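Every protein chain except one is present and positioned as in the full complex.
In this document, chain identifiers A, B and C correspond to the written order of the chains, with residue numbering beginning at 1 in each.
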Amino acid sequence: MLNVGLLGAGRIGAVHARAITAHRGSTLAAISDVVADNAARLAETYGTDARTSDEIIADPAIDAVLIATSTDTHCDFIEAATAAGKAVLCEKPVDLSLSRARACQDAVAATGQPVMIGFNRRFDPSFGAFKSALKAGEIGKPELLSITSFDPAPPPVSYVKVSGGLFRDMMIHDFDMANFIMSDAPETVMAVGSAIVDPEIGAAGDVDTAAVTLTYADGRIAVIKNSRRAAYGYDQRIELLGSDGMLQAQNMLENLVVKSTAQGVTGAKPTYFFLERYMPAYEAEWSAFVEAVETGTPMPVSLHDGVQALVMAEAATRSVKDKKPVKLVDVA
Amino acid sequence: MLNVGLLGAGRIGAVHARAITAHRGSTLAAISDVVADNAARLAETYGTDARTSDEIIADPAIDAVLIATSTDTHCDFIEAATAAGKAVLCEKPVDLSLSRARACQDAVAATGQPVMIGFNRRFDPSFGAFKSALKAGEIGKPELLSITSFDPAPPPVSYVKVSGGLFRDMMIHDFDMANFIMSDAPETVMAVGSAIVDPEIGAAGDVDTAAVTLTYADGRIAVIKNSRRAAYGYDQRIELLGSDGMLQAQNMLENLVVKSTAQGVTGAKPTYFFLERYMPAYEAEWSAFVEAVETGTPMPVSLHDGVQALVMAEAATRSVKDKKPVKLVDVA
Amino acid sequence: MLNVGLLGAGRIGAVHARAITAHRGSTLAAISDVVADNAARLAETYGTDARTSDEIIADPAIDAVLIATSTDTHCDFIEAATAAGKAVLCEKPVDLSLSRARACQDAVAATGQPVMIGFNRRFDPSFGAFKSALKAGEIGKPELLSITSFDPAPPPVSYVKVSGGLFRDMMIHDFDMANFIMSDAPETVMAVGSAIVDPEIGAAGDVDTAAVTLTYADGRIAVIKNSRRAAYGYDQRIELLGSDGMLQAQNMLENLVVKSTAQGVTGAKPTYFFLERYMPAYEAEWSAFVEAVETGTPMPVSLHDGVQALVMAEAATRSVKDKKPVKLVDVA
Partner (left out) sequence: MLNVGLLGAGRIGAVHARAITAHRGSTLAAISDVVADNAARLAETYGTDARTSDEIIADPAIDAVLIATSTDTHCDFIEAATAAGKAVLCEKPVDLSLSRARACQDAVAATGQPVMIGFNRRFDPSFGAFKSALKAGEIGKPELLSITSFDPAPPPVSYVKVSGGLFRDMMIHDFDMANFIMSDAPETVMAVGSAIVDPEIGAAGDVDTAAVTLTYADGRIAVIKNSRRAAYGYDQRIELLGSDGMLQAQNMLENLVVKSTAQGVTGAKPTYFFLERYMPAYEAEWSAFVEAVETGTPMPVSLHDGVQALVMAEAATRSVKDKKPVKLVDVA
């Protein structure tokens, strides 16, 4: 039984609290939050204790820490928890600063503790079936990957300002998905973006619509499209052309009803947002973490994977600014 | 080159005129219609002659006659044309009276001339692919067939009154489709029907909504559903459960566009009616007829097939009236 | 907080144990089973007690009883539990004998206790959205209903022999679904069936493939198709033609992946069986029961609904035997 401390009692912390509790091999031992009341409320719901993050990290009875706090605290908590001998599952991104993330990577390496980064989409059953079919050779050799990833509605501009920008905050999931599907990092990143959904996002120095092209050493190509707004819901599709065919992962719909009238044939929209879409993925992610800790096997998504996605986000940010392709090896 | 006389210049006659003209192996030699002006107009469009039906049948230069006149004239024209040594393609149904149709069958047999009945749906490319997959054993042994066949809108009551009723006029296509797919006639027919779309259809002694169950000697079952009204267009689906899986033939849509908005994901409706849906089938039907005439091979849909569907329509009509299953062998 | 005793620790009992435990308003107080070991095992999983059914029914601290035992014990347990002042949720069917079920109905009426029958499909989110769209008038007035309900594989013949037959065991769900969608009982039932999947099922006096037509006083028609075997999984579809359009509830698929190759475009199969397909429905069913008990409002599926479906199963059974339609009023 893995005793788990949860740092962060916000929306995503609540998702993890549920997964930790539901898992037969883990117990939610304590919850902390920068707003103590939030921790208390979530702790009451799950019948556990609210404590400070320091207390949780210092508690020798706690085996693992799940970090769901604000991004700027991730590295500090990762370092403190691994130094205290705990296994860590930390939400993405590792940090907004690549150098800070790399320093954290070094510090963790020194402790030898396992750290997993929460790229939950890798654990989505459909993306898993997609990857399995690819590995089984069902479409031959991969050639051209497309990732479509649209949010239903843009976040408040106040959030955008501290988010690190669309590439580090939103597309970072898609960078990791490309790495997951392609089983390799790209050589170059070419990005374009604009603030066409909300001019205030542009005024805040960010983009809300972007297209990124990745090229690989062996000639493969990937295209990632992001938009902060899709009126019809959360659009999460992946499509890979291979030498023998194509794989597509389609959207999950709200229900199975189709209506045919004089106006056309209408089915349900995609599920609204990530909580509805990826709930099974969060549960499977937690299971994978527990299993890796219990068996001492490598983390299925490593801290290195988290840094790699950050390098790609950094490259995309520079590519938009400099209006040219950026090589990953040139991202210091 | 087959010289063809077309009897009947109405809506369906015009469809055939086009198919006859477009086919490289046939020439549209003459057109007749009970309203001479109609024949003249259609003849002008296709650069051919308008003549009387008697003239056409008497003309030794004409090899084949396509009968697209009103149902009550079908048998007379079939008999006259075959007696004159011509091959015949006649629209469905053979006649509204089963005994008249059987007498016609005898008369034709005496001439030895080939007669094909225009069950055009057998020649639809998708139903053809469906039948081929079945024959190739792709779903194993057939067990349970469903045919859904809805018109977009009910005909005028004046038409209903002379149509012979839904079973002889509309479902007769589905009876033939069942025979085509099942490669056998059923043992019994159980039918229910009501006039729920338009009470005036009920007042005229007919139904506009019906469900018919066919049972086969070997235990197979088929269900046919008809409605005179589907607000979304012409609904033409077939579904067959077999021991190893299921085949479905879906609707043809008006176009390939899908729109996703906050109201849902909306695609095009089915094509509006039989002309749009079955145009390729009419062309393929005509090709099959020409080929059978030219090669002297049996007609792909025989006069017997036309009578068989009529027997089933008769059985269904009785079943609704008597509220009990009717055996085909009991339909005199 | 509702204290609940669970009678029956089999496959379906385990489903309910999970739903009772997961619900915030209910506690799983005790589990019984005719095989004490089964009860003990399930009780351990959920951290509760294994007791006898008599003990559970006699315990005044238990507010409600969920009956998931074998069908022949349903009525006895319903009567005992309601006599003991408990609310009851009982699995379908109420009993195989209609007269026994009616006697039970009388006994329950005398106690005034609420009894709900476990027609879980009414609580499926997609069927719920279907019903809501219908009630909102989105397809106008309902006219022609089709229910397709195929199991993935036939049960052992040993089960078939004690099941009461396909109509009482399997199609009873579809009879209830017809009542749910049509908001009324039919006037007549016409059924055909055969043992075409497995001759041993026929030797045991049952059918494995069936088509049933229901007619309603106002002219509406419903068709239900059942098969004990669909090689591609659990096929659960509903389709309703109305005056302004059609509603369809489609199958839930195993995943969202589509593969396009030279062999065609292939998507996932339907989910395998009822546990996968209806898990959310079981949870929603339990919530609805708890809410009805807590608020004292009428049960969303009444004992009368359970008896009504049994009447239809009885009528279908007779219709197959007598080869004629059976009126519901004639089923004593």
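Here are a few things to note about the model shown:
Here, a residue touches a chain if its C-beta (ideal position, glycine included) is under 8 Å from a C-beta of that chain, and two chains touch if they have at least 3 such contacts.
A quick note: this is a predicted structure, and the numbers were derived from the prediction, not measured.
For the options A:8, A:93 or A:245, the residue in contact with the chain missing from this view is A:245.
In the complete complex, the hidden chain is touched by one of B:125, B:156, B:205 or B:298, namely B:125. Within the whole complex, the absent chain has one touching residue among C:261, C:287 or C:302, and that is C:261. Contact residues of chain B toward the unshown chain are 125-126, 129-130, 133, 138-139, 244-252, 255-262, 268.
Although one chain is not drawn, its touching partners on chain C can still be listed: residues 230-232, 253, 259-270. Considering the complete assembly, chain A touches the hidden chain via residues 139-140, 143-144, 146, 148, 150, 188, 190, 192-197, 209-211, 213, 215, 218-221, 223, 225, 227, 229-232, 235, 241-246, 323-325.
Note that only the chains that are shown with their structure count from here on.
If you take chain A and chain B together, the chains in touch with both are C. Summarising the inter-chain layout, the chain whose CA centre lies farthest from the centre of chain A is B.
For this pair, chain A with chain B, the centres built from the Cα atoms lie 58 Å apart. For the pair chain A and chain C, the distance between mean C-alpha positions equals 40 Å. Among all residues of chain B, those that touch two or more other chains are 230-232.
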